[in-house]
Structure formats: structure tokens, C-alpha cells
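All protein chains but one are shown at their positions in the complex.
Right, chain A next:
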Amino acid sequence: MALSTHRTTTALLRHLTPAVSYLRHISTDSTSTITVETSVPFTGHKIEPPSRSVDTTAQELMSFFRDMALMRRMEIAADSLYKAKLIRGFCHLYDGQEAVAVGMEAAITRKDCIITAYRDHCIFLGRGGTLLESFSELMGRKDGCSKGKGGSMHFYKKEGGFYGGHGIVGAQIPLGCGLAFAQKYKNDENVTFTLYGDGAANQGQLFEALNMAALWDLPAILVCENNHYGMGTAEWRAAKSPAYYKRGDYVPGLKVDGMDALAVKQACRFAKEHALKNGPIILEMDTYRYHGHSMSDPGSTYRTRDEISGVRQERDPIERVRKLLLAYDIANEKELKDIEKEARKQVDEAIAKAKESPLPEPSELFTNVYVKGYGVESFGADRKEIRAALP
């Protein structure tokens, strides 16, 4: 196949190191088109799937690598912080699923909207959120994206088109269709990507919202991030039909290799075009999470360790891009390792800074209950002791 030819070529070219490095510098910043075939073709439901030949550039592939490495590092660091009890409550990690976040961003703009459930840290980063905002929020500090008042499941970045961050399984689907409704109402030629899991795919409100989205031709793209387990329940135990891309019935769907950032990008671009012209479409991303459902779930009571390590070996999204970068001679092993080291450094620095961020002021207990509080009284646990006028 095309890839192995390139690898042999690279091996041969290693003797010409100086010339090659000169060439490599050009290609690292290059925006000239590289065409890559996705390893798995798309499968369509009531629609002709897009081509599996995806156009990309060296620059884009490098950004995929960099961004995914950062996301991976962030999630692993969050695991450690949780075990050190600096993060409390819920913490749902996304490592393994990074290709969906970066592939989607590559296909859309910040004027398009994304809304997801509680596994939201990496999507937040993709939408322009910073590591400091992320770690501060996880540790409940005032520099958090929600000033420490939301927590892991309630990250938002409205100016980046990211509408959260939702804790109730499935609720984000009608909300996302509502965002699409507003986009259509305002005629702004943008779309909304509503992300949900295989667990949420059986929710009634999904079908209610999908019906209205289809009826009213809303630019809504429903993206099922199928990591094959709804908490501890495998998809075949929860769904009579786990072909989630077909569940829209009268709404077309596409099944996508969610571990392939380029396939994700192609599918999202295709979906955006479709949604603006023809209304809703469902994308099923075949993906995988390495961690359990949350930090309180080891993730190995309902899956074998072999399965997890197998996916890591065969399908890891970062490894896939690494192979491409090496094969197309866009970067060498050391350069990529340096990028990963840099990601680790950035994450460590952000955590150090986040640890210095203070907890919110006590008065923040009473802020943002309303936009307009009319000076109404609110109370603490002992209302004779603590009262406040809501601003």
C-alpha cells in the first residue's frame, strides 16, 4: 500500500540526512496537499458516503499530533490529580477518543456550535479553552472556565461556540437541536454538532428532538461517540440495534472510524454541507475510551485488559498520526517525542499555576443565580446567620 512504499523510501533517504532535513523543514510548514486514504471506508445509511480519500497538509497533521498529545497528557494528569484528591466528585476522561475532537475542529469554524455531555475536557480545549482554565475548574478554583462553580461536567466556552458540558444523559441532544434552531432562525449558515454516547443513544428525547429537527430542516448534526460501553453496560446489552448511525430511520447516517482524525474530519465536513442543505444527519464515531466510565470505575470489570491494550496497539489515534508523519517524512521520531515532552511540560506548568489559583470568594456562593436578581434575598444554611442580596 502507499504507506509502506513511503516508509521504505524514508529508510533509504536517511543517508541523505542534511538534504532531507532541509526538505523536512519545508514540508513541516507546508500547506501543500497530501491525500490520505482512511483505513476503513465510510458506511452510509440512506446516503451516499463521502470518498475515503482525505485531503490534508503537513501543517494539519502536525497540529493533529500536537493537539492530541496535549489532550492525552491533560487527561492522564487529571487521573493523577483525582487520585491525589485535588479533583473531587465526577471526572470522566476522554483519552482514546481525541481524534473525534480534533478531526471535528479541523472541519468547522468557531461559529459552528458544539454541545456534548460530561466527557467534555478535550472538546473544551479544541474550542479554544486553555489548560489553566481546565485544571483550575477541575480543582474548583476561581481561574476555572466556570470560575470553579461548575466542575468537570460543566465546562463552557460560549465565545468559542462551546455550549457545555451537561450532566444529564441525553439532555444535550434537544439542547443541541435548539442551538441549530436558533442558527436557522438567524439565517447564519452555521451548524451545530450535538455529541452523545452509545448509552444516550437510546434516550427518548433524542428521537423527539430528531423528529423536530428533520421536520423543520434544522442544521443539526447528531454525533454518537460510540465507545461501545454505556458506563458498565456493553452496547449489545443496552440496544436492540447498536447500529446507531441507522437509528435515525428517516434521517441519513454515516458510520465513521472515530480513531482516525482524518476520517472524522472528512465526515464532519460532509455532514456540515449536508445539514446546511438538507437538515439533520447522524454520524456514528466508532471510538474507544481507555479509562473506565469515570474515575470511580476501573473499566476492567466489564472489559478485558486484552481488549483495552489491543485497541491501544492497533487503533490509537495519536499513533496513527505519528505513523503518517513519519511515513510522509514530515517529522522524525525525535521531533515527535519533543512535541510530546513539550505537551507534558505545558500540562505540568498549567497544573502548577492552577494549584496556586485560589478557591472562589465566599460571596461567589450567591452570584450568577440570576442574571437580574432585583436585590432579592437569598440564604445560607443558617438563614439567620448568612443572607445575601442577589445582584
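Going forward, contacts are C-beta pairs under 8 Å (C-beta built on N, C-alpha and C of every residue); 3 or more make two chains touch, one makes a residue touch a chain; residues count from 1.
By definition in this document, contacts and distances are computed from a predicted model.
A single chain of the complex does not appear, and UniProt lists its protein name as "Pyruvate dehydrogenase E1 component subunit beta", one of "Protein transport protein Sec24C", "Pyruvate dehydrogenase E1 component subunit beta", "AP complex subunit sigma" or "Transcription initiation factor TFIID subunit 5".
Only one residue from A:Arg52, A:Arg66, A:Arg110 or A:His154 touches the chain missing from this view: A:His154.
Interface note for the absent chain: among A:Val54, A:Cys122 or A:Leu175, the touching residue is A:Leu175. Residues of chain A that touch the chain left out of view are 113, 115, 146-150, 154, 156-158, 163-168, 171, 173-183, 185-186, 204-205, 207-209, 211-212, 215, 362-363, 366-374, 376-378, 380, 383-391.
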